[in-house]
Each structure stands twice: as C-alpha cells, then as structure tokens.
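Shown here: the complex without one of its protein chains, the others still in place.
Entry: subunit A
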C-alpha cells in the first residue's frame, strides 16, 4: 500500500474469515442503526424546514421515535390477501432487502488499520469490478419491486410495480453513463483505487497559505456529478421522483398489499439502505471518499488510522441531508416528464459529455494528432446539436398541432350543448336518496349509513 493514497486492490483478499465476519457484522449493524437514525433525521429535518417540531416525544429530541415505530410495526397484524401468489409474495421483500445490503460491501470507509493485530483496510472487500457490483445489486433490487407488484395480484400493486421498475431502469442507464467519465479519469473500477486517485492535486499559494487544488471528481467532472445527483434521486424513488408511491393515484404502489407488518419493514429498510448506498457511491466516486476535506486535511493525522471513518459518515449525513432538502423543496414531477427527462435529456447529455471528455483526454496525449482529434470533437458537437434541434422542433410542431386540434374539438362541442360529451347530468333526472319510488320496494337495497359497519 501507498502510505499517502491509501489501500489499493492488492491489499484485499488477505483477511482471515473471522475478520471478514466482524466487518460484515459491523456494516450490517451500521446500516440497521443508520436506517433508524435516517428515518428520525429525515423527519426532524423536514419538520424544521416546514416550521414544525417533528418527533419530540420518544426519547431526547424524539431520537427513539423510529425504534418505537419499528417495534409497533412488528406488533401489527400481518395480513396476506388470499389472492396473492404466495411464493413470489413472500420472496419479494427478501429479494429487495438483500442486494441493498450487498452494495455496501465495496464501500471504502478508510485506510489500513490494525484490528486485533491484523493490518487490514477499513473496507469489507474490493473487486476489480467493484462499481459494477453496485450497479448489479441495484438491478437485482428491481426484481424485488417487479415481483412484489406482480405477486400481490392487485391492480394498484401491479401498476406501481411496473411504473417503479420502468423508472428505476431508465435512471439506471443515466446513472451508469455518469460513471464512465470517472472511470476515464481514474482508469479503474475498484472503489479503493478511485478514492486513492482523488487524493490531493497540487497546491495554490495564496498569501503564504497553501490551499490545495480540488482533486475531487465532483469538481473536475462537474457535469457527471450533476447528472449523478439527479439520477440518484430517481434511482431510489425519492422526491421529486417518488412516483411509485403517488399516494393520490396508486395508494402505496408495489407494496400496497404488504400491510404494516415486518414484511413492509423490509421495503422501508431497503429504501433507506438504497439511499445510503447511492450516497456512499456519490462520496466514493465524486466527493473524495473517506479523505478529509481541505480545512481538516491541513492536520497531518486526518487521513490516518480510524479518523477517515468519521469523515466518511459526516459526508454521508450531509449527502442524506441533501436528499431531505430536495424533498422539502421540490414537488413531485409528472410521470411522462420524468421519463422524457431521463431518456431525452440525461442520456444524450451524458453521451455527449463522455465523448467530449474522452476527446479532451486524448488531446493531452503528447504524440496524438491534434487536428484530427479537434475535427472529431467538432463533428461530435455539431452532430449532437443537429440531432437535438431537429427532434426538438419536430416534437414542438406536433404538440402545437395536437393542441390546435383539441381546441377545435372544444369549439365544436360548445356549439352543441346537448351532445357536448361533458359529464353533465340532465337536470330533470329523478334523484336517489336511498328511498326508491313507490312500486319497486320489494327488492330494493337497503341503504346502510356510513359508520354503522
């Protein structure tokens, strides 16, 4: 290992089994407690943003609120509708929860430390394809969503499941593309090495103070980071992309039939763990990983020993706070807007940025043919713009034509009030007040007033 940049791929795979078990249990416990803390933190923060107190009864500052909620959830009646496909219905919560935890196994928390006399990195494991593992786990999580919706055999659940999976796979493409620039810059897919590559650039000398140049990929690859920040909201079904649980139209979406028992708790758990995972990926790939940010990094001990774990979790809380902030600020988008944004904006932008960045990178290779590369870059930019304008104007024209047609139909309808097509009931119909007209009394349905059931 390199003492200044931290562990790399060669430092992994030497742990004895007991150490792996300790690390795995640690990650598991941290994620479980993290979910309890996350639920409380989100409710508390969003409350303060909306000028209310939020949970403040259970424990100090309401800190025990989510523990109480979890206990209550366990003591609720477990309802399994009789129409469900039992195997799929029971398997779905497990399928959705397990990959959510697994994605955290490649998250780097810190450099080499000594645990019970064994030198080991503060990371469960690392792979040559670590980021691919995170994406794969996100994809397997979609199976949980689809199967939960499908196995419930209820219209709301199946619609919610379809919507949710369509949204997640759409944003997964944009997410996967936003990583490409990071891999171009780092030249590796291993998370620990990507963190090592973000360790310190040069320094600027400002009035005798040495200010280090930003080496985070969030700054040098800003477009990728912005796209990733958007897709991580879409990928985890969070506001403003929380269409799957559009309460007004889909009740609870794919988990409608999972009542409020421990099975539902699995979905809740998976949702929050997924939020932590995408936040962790954001930190690892774009925000410098476990390295201390500038003012702290002046202190020499900041990036050694166990301290980096603290910086990592502080960053995690801050990114999570960003999620809450977005939730407090933005309304939910419409479904067609969501899909259009993912497919027509994020993907082409992403591809254009990747090619542009690759071209810039090729320019820096000394013996390359500069004129050729520049021509290539120009062709890419012009071609991209041409496609964009062509399709945009085409769609604009179509939209206007459609609007004009609808307007014309309205005009027609206004001229003939009888056959207007609007659902206005005729005013001379007999009204039904639970009392039928004389003569039809025998088979009449007796009205049951509400609340008497």
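We adopt the following convention: a residue touches a chain if its C-beta (ideal position, glycine included) is under 8 Å from a C-beta of that chain, and two chains touch if they have at least 3 such contacts; residues count from 1.
The definition used in the following text is that contacts and distances are computed from a predicted model.
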item: UniProt protein name of the chain not shown, from "NADH-quinone oxidoreductase subunit A", "CD225/dispanin family protein", "Cytochrome bc1 complex cytochrome c subunit" or "ABC transporter"; value: "NADH-quinone oxidoreductase subunit A"
item: Selected from A:28, A:325, A:389 or A:410 as touching the chain missing from the view; value: A:28
item: Touch criterion as defined above, residue of A:93, A:111, A:141 or A:289 at the omitted chain; value: A:93
item: Absent-chain contact - pick from A:47, A:304 or A:359; value: A:359
item: Residues belonging to subunit A that touch the chain removed from view; value: 12-15, 17, 20-21, 23-25, 27-28, 74-83, 90, 93-94, 97-98, 100-102, 104-105, 124-127, 132-133, 150, 152-158, 162, 165-166, 169-170, 172-173, 176-177, 179-181, 183-184, 187-189, 251, 256-257, 261-263, 265-266, 335-336, 339-340, 343-344, 347-348, 351, 354-355, 358-359, 361-362, 365, 368-369, 372-373, 376, 380, 383, 387, 391, 394-395
